[in-house]
Each structure stands twice: as structure tokens, then as C-alpha cells.
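Input: one structure, supplied below.
What you see is the complex with one protein chain gone and the rest in place.
Lettered A and B in written order, each chain numbered from 1.
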Amino acid sequence: MHPEKQTHAFEPKIIAFVCTWCTYAGADLAGTSRMQYPSNVRVLKFPCTGRIDPVFILKAFQQGADGVLVSGCHPGDCHYIAGNFHARRRFAVFRKLLEFIGVDLNRLQFSWVSAAEGGKWVEVVTDLTERVRAMGPMTEFKELAMEEQWSGAINTPELQEAYNSI
Amino acid sequence: MTPIDTSIYAAITDAIQTEAGRILSEGQVTAVVGYAAARRKGSAQPIVISNPDDAQKLIFTAACVNNLAVYLTKAKKEIPKTGKIGIVVKGCDLKALSGLMGESQLKREDLYLIGVPCAGVLGSTVQPATELTTGTIAAKCTECDAHLPTGCDFVPNQTPITPELEQKYAVEIARLEALTPAERWAYWQEQFSKCIKCYACRQVCPFCFCEQCLCDRNKPQMVETTPRPAGNTAWHIVRAMHLAGRCAGCAECERVCPMDIPLNLLNRKMAKELKELYDHEASFEVLDKGPLTMFTDKDDQSFIK
Partner (left out) sequence: MQKYINQQNLNTLLDTLITQGIRVVAPRMNAGTPLYEPIAGANEMITDQLPRRSAKEAFFPVCEDIMTYEKEGQKVTVTDIDPARFPETLLFGVRPCDAAAIPVLDAVFSWDYKDEFFLERRRKTTIVGLACTAADDACFCTAVGLSPSDTKGSDLFLTPLEGGGYACESFSDKGEALIANNKELFTEPNNSKSLPLAEPHTEKFDLKKVKAWLDEHFEDPLWDGVAVRCVGCGACAFVCPACHCFDIVDEGTEKAGKRRKNWDACGFWKFTHHASGHNPRDGQPKRYRNRIMHKFKYYDDKFGQTLCTGCGRCVRVCPVGIDIAGIVEEISKK
């Protein structure tokens, strides 16, 4: 029996950057084991967490993600020996930078999920989705994308209407 | 505002002139990169000399703000890199050279280092004739631990008098850290909105030596190249990240910003985190690997599920 599908007012968009050897296989296992997890997550597969450039996370937020997950092999299990060790340092620093810029780190999750941990994948994705759902949409980067330097701004009927309604 | 004693700079100027003249005429170096006076009263600008007679043009004053290490990188093709090159360095500049050596961009044996005992330089040279005081000194100098460069080929025998100053970045970082994420976001958006993408911050940075910057690429375009708030924010995040663990703290990015964006705050924040996380600090020591190109199996992973 599938649990009844709940409907929510806000469905967050979650982007997951995962390594192909562990977490992707783990997510696959969750699927083949018919475990349920939120369909909010969009999975992007990389060779290794070491390949996941911090700028990808930035780009995900800019393109409308409400939450981002980065997941790969447990330390010591990297297919390329040390890719995840490098990633661990890089992300430890990058999250501090985002925090300093003013991004709420509750929207960004890192995890180690092995090929055998279908259950952990479900747990990580569900936790992040529900947490981000409670926080509401990530508006900062979207609003930013709409903004113009004053000199390039033009009067649009929509803007005028918005202005008039204030 | 109390004046800061820069009386030793006159003797340092003499010593630099003599030394530069000597190494050029003895043929020890092919060129010397240093500072020279410019048209406006009190101003200084970088100069490259190859004739011993030009050594008398060299000066050192509180307006000698530039980090000359930038001219030795592969990005600055105008400065010939043939033979041994002499360079005038303050402590902060020497840290940058050490970083470049660690990244295999320079070889120590190709350099003749003329170190400068430094009491501090001006924060802004918009009005170069300004006197050096506790108010006009560069913010980086308030936190300086490198007044006396070591490991150089020549350092004038002078000792700078360096008063204890309020650490400007530490204070400002603490203030920002105490804010909520939304308040910090608002603070940085106000600052980044002024950015016009002149890339002065990148061009003066000794560590921005890439042949082509990621942020100049348009296929794929990872960062909006236009100077709009979105692209500006992305650029400054990427810049800070690419310098994390590499930045030597010369604060040139912040000094040259025509829009007064406090860019070195981001670099200082990153340096603080790297110190706490991996006990890394920019120094005169040449490291084989920077903190983000190495790892240990005990690195903190409390943030990873």
C-alpha cells in the first residue's frame, strides 16, 4: 500500500548534486526497493563530489532552487581515492562564505550516502524537503535576478501597477 | 587621529636606491620592480627599471600601496620574465610572493627580494598627499603581523614603530556575524549593487593569474557577465571562494575598488574560517599545498549528514 499522497501549498524545488558511485547508486537502490521519497528532488549525477564546483550550487540557487543537496561517498570510500576529502574541505569553507553573504544554511545540505544506503537517501531527501517547505520559497536570488541598475530600469505597466498599489 | 611615525621611510628610500643600483650595475638582476614618485604631490606609482641610473627614481613612502607581486605573475605579460628580477616588497606583498611560489608560479632563485620594514601605508591614495595617521592607515595595516619581512636578499636596517591599533576587519566581521542572514544579505546587496564590473579587484590580485577567468567565459556562462545585481553578487562570491586559502591579505582588491566595496572583508572572513578549521594562515613560508588542495582524514564534517 502506498501512503496517501499529500498535497501542499508550496512544493520546494530541491537540486541534488550526487556522485555516480555511491549516492546515485543509493538513490537507485531506494527506487528499486520501492521506498517513497519526495519527488521535489532533481538529481544531477557527477563522477565524484570532487567535481562539484561551488559555483554549481550558486547557479542552482540563481536558477530557482529552494534547497540544494550535495551528496557522495563516505570518507575512505571514494572511487577516486580522495575526491570526497577535497570536497569536504571545499564545502566546509564555501558554506561559511554563503552564510556570511546572508544565505540561510538550512537550505543547503551535505551528506554521505553509500550505494547500500537507500534508506538514508530517503531520510536525507525527506528531511531537507520538509525543512525547506517549512521555510518557504528561496526568494533572495530570484528577486536579485529581476533587479536592474537604476540607469537601465524602464517603466513597465506591471511595475507602475505594483508601484501604484503600494 | 594620531600620526604614525614614518620617519624611517627616508632612510629606506636611500637604501633601496643604493641596493637597486648595485644589483643592476653588477648584473645580478635584469630589472627591478619598485615604486617611483608621480606627478601629484605625495603620489607614488609602480615602476620597472633596468638601467642602474634609474635607481635614484625609486622611493618608499606611505603612498607606496601597491602589491608589486602582481607584475611577476604570468597574467602580466608586459613585464619581461627573463633572468632574475629584483622586487621591492612589504611584508604583506612577500606573503603573496610566497603563495605564488607555493603554487609553482615563481621560483625563489629567479627573484631578488628587497624587503621593506613597513610601519603601514595609506588606505586610499585618492588624495596621495595625506599624512599617515591612525585614521588614514589602511585597514589591513591595523592587523599586520608582517612589518618586518624575513627571508629576503636585502632588508634596510630599520625598525618600524608600530602602535597597537584597533583591528578594523575583526571588529567589522564580528558585527556582521552577529546579524541575521537576512540583514547580512541586505548589507552585501547594498554594497554589490554599486559594482560596475571594472574588474580592478581581479586585475590587481596576484592570485588572479588565470589565462581566462571563469567569470569572463560565456560558453557555458557560469556567472552573468553583465554588471547587474545578480551577476555582481555571483562574481563576488566566486572571487572570494577562488581566493579562499590563497589570499595573502594585501587588500589590494579593496583599495582599488572605485566603488568602495569592502572586498577584503570577504577575504578576511575566509581567512578566519581557514584558521579555525585547518589552522592555516598566510605567511612568509612557502607551502607545498594550500589548505584547499590538501586534506586530512580527521577534517571537520559536523555539517555533513
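Criterion: a residue touches a chain if its C-beta (ideal position, glycine included) is under 8 Å from a C-beta of that chain, and two chains touch if they have at least 3 such contacts.
None of these values were measured; they are calculated from a predicted model.
Peer 1: Would you indicate which residue among B:Val32, B:Val48 or B:Leu100 is in contact with the undisplayed chain?
Peer 2: Considering all chains, including the one not shown, the answer is B:Val48.
Peer 1: Just name the one of B:Asp53, B:Glu166, B:Glu183 or B:Asp216 that touches the chain not displayed here.
Peer 2: Result: among the candidates, B:Asp216 touches the missing chain.
Peer 1: Would you write out the residues of chain B that touch the absent chain, in ascending order?
Peer 2: 38-41, 43-48, 66, 70-71, 76-79, 125-127, 129, 190-191, 193-194, 196-200, 202-204, 216, 218, 221, 224-228, 252, 255-256, 258-260
Peer 1: Hey, which chain A residues sit against the chain that's not shown?
Peer 2: Interface with the chain not displayed, on the chain A side: 63, 148-152, 154-156.
In the analysis below, only the chains that are shown with their structure count from here on.
Peer 1: Averaging over Cα atoms per chain, report the distance between chain A and chain B in Å.
Peer 2: Centre separation, chain A to chain B: 35 Å.
Peer 1: Using the touch definition up top, name the residues of chain A that touch chain B in the complex.
Peer 2: Those residues of chain A that touch chain B are 54-55, 58-59, 62, 75-76, 82, 85-86, 88-104, 109-112, 124, 127, 140-141, 144-145, 147-149, 152.
Peer 1: Enumerate the contact residues on chain B facing chain A in the complex.
Peer 2: Against chain A, chain B makes touches at 176-177, 181-189, 193, 214, 222-223, 227-230, 233-234, 237-238, 240-241, 244-245, 266, 269-270, 273-274, 277-278, 291-295, 297, 299-301, 303-305.
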